[in-house]
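Of the protein chains in this complex, all but one are displayed in their positions.
Up next, subunit A:
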Amino acid sequence: MAKSVFKACKNCKALTLQEDAVCPVCGSSSFTDDWEGMIIILNDQSEIMQLIGAKKPWRYAINIK
């Protein structure tokens, strides 16, 4: 399953690989495996990026538990 590949940062919802120790977006170290939905921001002119308040193009989870 794709879900086991990524974990979501509890602080900024960024998705990162399981082996990463700190979040590459915000530097936090608390993660959860219980997330659903994915937003992949490819361009910093994205409308969605402003809507979700993301700081840089990255993969983000929509909901985290």
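Definition applied: a residue touches a chain if its C-beta (ideal position, glycine included) is under 8 Å from a C-beta of that chain, and two chains touch if they have at least 3 such contacts; residues count from 1.
Here, contacts and distances are computed from a predicted model.
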Choices "Phosphate ABC transporter ATP-binding protein", "Transcription elongation factor Spt5", "ABC-2 type transport system permease protein" or "DNA polymerase II large subunit" - which one is the UniProt name of the chain not shown: "Transcription elongation factor Spt5"
On subunit A, residues whose C-beta touches the chain left out of the figure: 2-3, 36-43, 45-49, 51-52, 59, 62-63, 65
